[in-house]
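I have placed the structure first, in the form of structure tokens, so that the comments after it can refer back to it.
With one protein chain removed, the remaining protein chains of the complex are shown where they sit.
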Amino acid sequence: MDFKKTYILKSNELKEKKVFRDAVHDYIHVNHLIIWQLINSEQMQRLRRIKQLGGTYQVFPTSEHSRFTHSLGVYEVIRKMLEVECLKTTLSDYDKLCVMCAALLHDIGHGPFSHSFEYVFHNNHEEMTIRMILEDSEIHQILSHLYFDLPKDVASIISKTHSNSLLIQMVSSQLDGDRMDYLLRDSYMSGTTYGHFDMSRLLRTMRVYNGKIVFKESGVHAIENYILARYHMYWQVYYHPVSRSYEHLLGCIFLRVKDLYIHHYSFKTNIHYLLPFFKEDISVADYTNLDESVLEYYFREFINEDDEILSDLSYRFLNRHLFKYCELIDENHFKHIKDTASNHGFDPRYYIFTDTQKQVPYKHYHITGELSEIEVLTDKGLKPLPQVSEIVDAIVKSDRYKEDHKVFFPKEIRDEI
Amino acid sequence: MDFKKTYILKSNELKEKKVFRDAVHDYIHVNHLIIWQLINSEQMQRLRRIKQLGGTYQVFPTSEHSRFTHSLGVYEVIRKMLEVECLKTTLSDYDKLCVMCAALLHDIGHGPFSHSFEYVFHNNHEEMTIRMILEDSEIHQILSHLYFDLPKDVASIISKTHSNSLLIQMVSSQLDGDRMDYLLRDSYMSGTTYGHFDMSRLLRTMRVYNGKIVFKESGVHAIENYILARYHMYWQVYYHPVSRSYEHLLGCIFLRVKDLYIHHYSFKTNIHYLLPFFKEDISVADYTNLDESVLEYYFREFINEDDEILSDLSYRFLNRHLFKYCELIDENHFKHIKDTASNHGFDPRYYIFTDTQKQVPYKHYHITGELSEIEVLTDKGLKPLPQVSEIVDAIVKSDRYKEDHKVFFPKEIRDEI
Amino acid sequence: MDFKKTYILKSNELKEKKVFRDAVHDYIHVNHLIIWQLINSEQMQRLRRIKQLGGTYQVFPTSEHSRFTHSLGVYEVIRKMLEVECLKTTLSDYDKLCVMCAALLHDIGHGPFSHSFEYVFHNNHEEMTIRMILEDSEIHQILSHLYFDLPKDVASIISKTHSNSLLIQMVSSQLDGDRMDYLLRDSYMSGTTYGHFDMSRLLRTMRVYNGKIVFKESGVHAIENYILARYHMYWQVYYHPVSRSYEHLLGCIFLRVKDLYIHHYSFKTNIHYLLPFFKEDISVADYTNLDESVLEYYFREFINEDDEILSDLSYRFLNRHLFKYCELIDENHFKHIKDTASNHGFDPRYYIFTDTQKQVPYKHYHITGELSEIEVLTDKGLKPLPQVSEIVDAIVKSDRYKEDHKVFFPKEIRDEI
Partner (left out) sequence: MDFKKTYILKSNELKEKKVFRDAVHDYIHVNHLIIWQLINSEQMQRLRRIKQLGGTYQVFPTSEHSRFTHSLGVYEVIRKMLEVECLKTTLSDYDKLCVMCAALLHDIGHGPFSHSFEYVFHNNHEEMTIRMILEDSEIHQILSHLYFDLPKDVASIISKTHSNSLLIQMVSSQLDGDRMDYLLRDSYMSGTTYGHFDMSRLLRTMRVYNGKIVFKESGVHAIENYILARYHMYWQVYYHPVSRSYEHLLGCIFLRVKDLYIHHYSFKTNIHYLLPFFKEDISVADYTNLDESVLEYYFREFINEDDEILSDLSYRFLNRHLFKYCELIDENHFKHIKDTASNHGFDPRYYIFTDTQKQVPYKHYHITGELSEIEVLTDKGLKPLPQVSEIVDAIVKSDRYKEDHKVFFPKEIRDEI
């Protein structure tokens, strides 16, 4: 059995290794046939039609990259990690292949305009990723064709149930391939410098200790840098109010479509790709069909619908007439805004939105307990990061954190707010 | 009248200047309200849904940028040129505004998947750009609202009929804002180094002489660098056979759709956005509606059409089953390939394509006469570039040029070719 | 009088502006004849022979840049600041010239191997900078030749006694041209990423308010980034123990030379360039003569001196036999090390050194009171940075700070420690 596995893996290695040029990592190296096949699968190619950063390109125009290139990037970071001595010698060839597949596939369950879409339709991209790997799909066929257990083993890394926690840590933890790639990539593509950090040093100081990935003390500054880079990317890029305004507008469209469907509105547009989502009974094939080009096509068609709200919101979306925003002060303030909207004929259910963004650079890992501390290997043994980093310690102990409460409303009522 | 123009221009200047972050030029600076309005127009926002490099992202995955960000970039390069002393002092404020608008708008007439689409439907993006500016459109309204003659003046720069040839040269010549931006941007986004050149030096050595833009002799190496950068980008990126394969597949789909329409095939898909193109009677509004998300939606729907050819080609397109290719040897070779395809049931009209790419680094300007030489200001007066550059001279005089003849065919018949 | 000043300044502007290529800022722009003359002065050219980072190149080999290029860089940052609208319109042409001269000249008083040299010889580079500007020197002649008061006005910016505190703030404050250049430059040259920050955003959010330079709230993340960049450069680069080891070795040589001189040792080497420093009566001309090539020559010669300590230390220095180091635990530990050294025949006065490095990212400004807070312009008026930045607030309030106590000793006794 193990002999067979070894043979299969060996024969899967490409004679002539393949590469893609990548703006962030220079090259993406493909050494296994199965990786090449997965990249060319329907599910992966679909990610080319789903933007990595949703509406962020409304503020940072050059952030037009897709989840596809990010997925290649995560794969490449993991491949690089596997060349670090400690991991190279610790993991079996089979585990290495599993974690590379998991890295490549970790985002395939993402839908178009993920955040707003999931908010309204209650689907879950992580669950869908697992289903795409385990149920019938081109991805599943490719994986199971090579080795019977491969789908299950790859999926269990993504669902964090794999028996080897090293593999889980590589793909999803506080300092994983996913985050490393997206910080570097989003920073490069948006043209901001905030996301820079020293990946080569992080990889160099990585060690395996007691079955966990830890970092040498000489890497602490690079970790601090990475944590701050992430914090700044959140506030400068990901949580930018104009991006959030765009997401809310999208959410309003989805909500209106759903309400109309529930109330048996007769759509001119043939929205057949959306029907499974109303019924909340979605097959992998339904999901694979849905990407941002489909939804953008619908938005264009919705402009011609008789329902004025749907038509108006869709027009705003396609032509970047986004909602305006201001700080949300209190309940009275919110009520005043909703009343003003109503008075102008804007139904607050679709035209007024609030949100709160909160981001602490490090603490929440600790609090949720979901993920363990970043640990540092010192002369005196393993220590949690805040004990070694004065900066992180100060942040963790501080009782202040940055919060942003905003309310979004149509431009037309700005003067009265 | 001139007094009025001055007043209008002055009042159009933004008090609080606006900027966009841009990955290539760091910031895009917007100093005039009208530029801001144009950027937010329907026609410009549509360019966000049209990729700058067509199918190139099939080879260089990170080349996912749109014509929108390129258009911002050209505007920014022109804005920078206008800060060069010689242009700053030569041009009137009105001419400066005209050329910045022309830079921003020069590509709005591009359709989705331009090359293949134009090939089949015989529309012309340059003509459409002019129409979008002169006929009824949001763009036209914005321009004419500021000043009656503005649409005409902006259009005449793009159509190369403006009386001031300096303005034309800035936007379209051998060394213009358009090419400067696309080389830098395509290089940055694709992750190749070929497109790098020293833009700041080119701008620094730019001079106005006898009503033309010329370059100081100290800029000759930067010009050589730029010319070679362009040459290499063509061969390494733009003419990459995989990109061409993708363009041919697209062309085959368009051709099949058109043939089916002519033969009164009854489409299941509601292709109403395409109808004006079959009739070759296209309004600006029809054109504005058409972008890549619409066509991608159609391709997805076409998979379910009864016509097997259309269904098959569309499936290949969406899931990256591109045509394979080889060198085209001669007519016999081509006939053999077509016969093989036929024997396998592939109609050569839709499954076999040839093309020839040819690119000389400098000569063709000279030959077409369409654009005059790049001229260099030396101690001994103005000289054409090849007289001053040994490299360009050698290239111009060489009787060899790089050509690439390829034939493209379905993967299924590869073994027989 | 003011009329005359205006005339002088006007005629000092260069017709053909000059530039230097600079690896960090791309170009250094020289628009005034006097800046060109100052750059070519003896005092500025001498800075080419003094390294910016002392012994850091022993750890980061590519950190070989001089104080000369840093000085050009500070000048360029200040020149860019002066193009920011708020400063452009607030300052007079004369003040602008003064602050550019001050930026260029702020480091001319630095000696060779500054830190160790000043430690032993008690000279003060800030005092010497002022003297070089005010007393007889080529610098002084150039300045006073243009305008009688210029030396005094330039010097008062550097000595922080100028009546316009804006000028002082630009050159020396928590967020000044000096720090901005050295972080970017040292980071670029050493090949570390720690020193990166978003200078263009800092400049864009700079405002003049109540006669002070403050920053818009939208610049807070860039400021946080800058503060952390500085913190990390200190710990990763400037305070690297190998650099400190090199500085201590230098200090030991200087100390031995001084002790020998005091005890009337008869030097074979003709150390006439050092004599004024023993007497602590140094003229500007004496100082101008002393640079790192002179001292390196002496170290080479000292190898042949009869004094064994001087000979040995000099040999170690030139051939990178640096001291080793370990954490300093307590007084007993220190005594043990000194005793061990003595037992091996190493005089602890010249062979054993301790130092303590401490760096808090922000607090010490607040504490020393020497420099006021960085202030942020918000909707609710001016606020000190920690009130607006959760990160800086956490750091300021934390009672932990990073400290590093090390003891340095000859490699020969390592095994006994």
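Chains: A, B and C, in written order; residue numbering restarts at 1 for each.
In this text, contacts are C-beta pairs under 8 Å (C-beta built on N, C-alpha and C of every residue); 3 or more make two chains touch, one makes a residue touch a chain.
Here the structure is a predicted model, which is why all the values come from computation and not from measurement.
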Candidate in contact with the missing chain, chosen from B:His115, B:His196, B:His336 or B:Arg349: B:His196
Residue in contact with the excluded chain [from C:Lys5, C:Arg48 or C:Lys258]: C:Arg48
Sole residue of C:Leu72, C:Ile139, C:Ile213 or C:Val376 that reaches the chain not shown, by the stated touch rule: C:Leu72
Identified contact with the non-displayed chain, of B:Asn225, B:Asn289 or B:Thr354: B:Asn225
Residues belonging to subunit A that touch the chain removed from view: 19, 26-27, 200, 204
Interface with the undisplayed chain - residues on subunit C: 20-24, 26, 28, 40-42, 45, 48-49, 57, 59-62, 64-66, 68-69, 72, 188-192, 270, 289, 292-294, 296-297, 300, 318-320
Touch list for subunit B against the chain that is not drawn: 192-194, 196-198, 221, 224-225, 228, 231-232, 235-236, 361, 390-391, 393-395, 397-398, 400-402
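The definition used in the following text is that only the chains that are shown with their structure count from here on.
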Whole-Å gap separating subunit A and subunit B, where each centre is the average of the chain's CA atoms: 32
Centre-of-Cα separation between subunit C and subunit B, whole angstrom: 50
Contacts with two or more other chains, residues of subunit C listed in rising order: none
